[in-house]
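First up is the structure itself, then whatever we jot down about it.
A protein chain is absent from this complex, but the other protein chains hold their places.
On to subunit A.
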């Protein structure tokens, strides 16, 4: 019986997939899963398409309709994300009670960490803006306008979720000419979220830093926050815990002076000056007299030792 308690992978590929599902020190880029609800059309479909375009290639799209209600029972959504190895999900549906509904969420340990239901009040797709588009895979600048973003815990989480969704990947460096997309999220007093997306035009300013102008490229949407589910403080803290191994420890014996020069202190072992091979110089060589003296000394030492040994034995 005990053999049946766990299932062993049968193929190498299966083993690899299972290994990828285990906790990892450095996690790969977070992919987004697109799931359709019972009914999903019109603005919702368009919005999901645009999101897909913005998130490419970190996406996974499921085309079938699913009889899921994420706020009542998220288990099947959790299962789908687990199977597709996704960290984020978008669930689109439209119904009489909640028209044009989009659920944005993310997972931790195969369970929904937090999700937000956003109702689309107004939507203008990317295709409706007839102008130059940005290139693919551009890391956007994110702008959050409004004092309310930091005021309630829910909005703080939503902001974090938006950053998680749109920031693409963590990068070390960025090409200055490649900063060409900005997304702005504005929260108004009546708790509506206005999403706008612009292309950045770099203009001359007579200085090194350019003057920028914006050109709207879409999508442009007004969302209303409907239902929300946020993780408890404990779980959220646990989810944000970073591995200790990745933290850079303090480097010893390295300092920088006022001029920015790097200085290091190196410890050396004791030098064995006696046995170091140096250049052979005639002047340092032993003379025959010295050699003879040495031999004599050795002889005397041997003799005394022998005499002592004899005395000890008797």
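Just so we're on the same page, contacts are C-beta pairs under 8 Å (C-beta built on N, C-alpha and C of every residue); 3 or more make two chains touch, one makes a residue touch a chain; residues count from 1.
Rule of thumb we're sticking to: contacts and distances are computed from a predicted model.
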{"item": "Name per UniProt, for the chain absent here [options: \"Nucleolar protein 6\", \"Ribosome biogenesis regulatory protein\", \"Ubiquinone biosynthesis O-methyltransferase, mitochondrial\" or \"Ubiquitin-like protein ATG12\"]", "value": "\"Ribosome biogenesis regulatory protein\""}
{"item": "Absent-chain contact - pick from A:213, A:293 or A:308", "value": "A:213"}
{"item": "Per the touch definition above, residue among A:68, A:90 or A:113 touching the missing chain", "value": "A:113"}
{"item": "Full-complex contact with the absent chain, from A:59, A:126, A:224 or A:239", "value": "A:239"}
{"item": "Contacts of subunit A with the absent chain, listed as residue ranges", "value": "1-6, 8, 22-25, 27, 30, 87, 106-109, 113, 139-147, 149-150, 159-160, 163-164, 167, 170-177, 179, 182, 184, 186, 188-189, 194, 196, 198, 200, 203-214, 216, 236, 238-244"}
